[in-house]
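Structure in structure tokens, see below.
A protein chain is absent from this complex, but the other protein chains hold their places.
Let's turn to chain A:
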Amino acid sequence: MAKKLKEILVDNSNNLVHMWLEEVAEKQKEVTNSSISQDLFENTNREFVNIIFGSVEKESLTSDLDRFTERVINLGWPLSYLTDGLQLFKRVAIEFLIEHEELEVSVPEVLRNVDELVNPVINQLVNEYSGSWENTVSLQRVALQELSAPLIPVMENITVMPLIGTIDTERAKFIMENLLDGVIKHHAEVVLIDITGVPVVDTMVAHHIIQAAEAVRLVGSTCILVGIRPEIAQTIVNLGIDLSKFPTKSSLRKGFTAALEMTNQMIVQTNSEEQTIEELIDSLDRSEQS
């Protein structure tokens, strides 16, 4: 029986394609997306319906289907385009079969058969699509992890860890590990933790920073917390968090100066000759202007 229904569908594919395209165009009017050209949309629709028919005809999933899904994903079209399209196809097919004259099959039978033909295609598409999303998400996760806690040895005995973005428990763990590894690897005497880029410092973030600083102290180094913005300073005070156990500075620059002092280092400017030439040029420029 299913065979016969399928034959009817395949025989009348031209009619069905026509009906489907009309329906889809109607649907598209509701959700107009100006970024997609009409041509591209029509071509994709045509390809889509051919692939649906291909799959229905062979009653198996073709590699064309995979390739098509991949293309739609790469174009960045929403999943709803595919699911809506298939739902419409089901509706069109059912309507067509019910209206078909020489049919002596009951309506539930028709529904069941069409479902059996179209559902594998829907499942395949949705799987493919969500698989691609999951892949993207996991890649981004990895990318984020790489960004999460960099340690930069800037000078002998001084390293900097700039933190940017939200700190969650997983990242806090990373920070602690990287910090301690780095302190030992680079023989750092002073570590500057820069929190300029951390949007909110709540008790949990503060707790992790305090723990990290305490751990750094245990391995014999000093931690300076820098980049505390005025509003963050106020919220820390309101929260009643005690950060008095280690030095803090408002900016990385001040922290760095303090770190230099602590390690008995100094930055001296050399090339005094070059500087005088620059000054000469500067004064020439000024005299020209005047």
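Criterion: a residue touches a chain if its C-beta (ideal position, glycine included) is under 8 Å from a C-beta of that chain, and two chains touch if they have at least 3 such contacts; residues count from 1.
Just so we're on the same page, contacts and distances are computed from a predicted model.
A.B. asks: For the complex's missing chain, which UniProt name, "Formylmethanofuran dehydrogenase subunit C", "Magnesium chelatase subunit D", "Peptide ABC transporter permease" or "Serine/threonine-protein kinase RsbT"?
C.D. replies: "Serine/threonine-protein kinase RsbT"
A.B. asks: One chain isn't shown here. Among A:14, A:63, A:238 or A:269, which residue touches it?
C.D. replies: Checking the options A:14, A:63, A:238 or A:269, the one contacting the hidden chain is A:238.
A.B. asks: Looking at the whole complex, which of A:52, A:125, A:201 or A:223 touches the chain that is not displayed?
C.D. replies: A:201
A.B. asks: Give me the chain A residues in contact with the hidden chain, please.
C.D. replies: 166, 168-169, 199-204, 206-207, 210, 230-232, 234-235, 238-241
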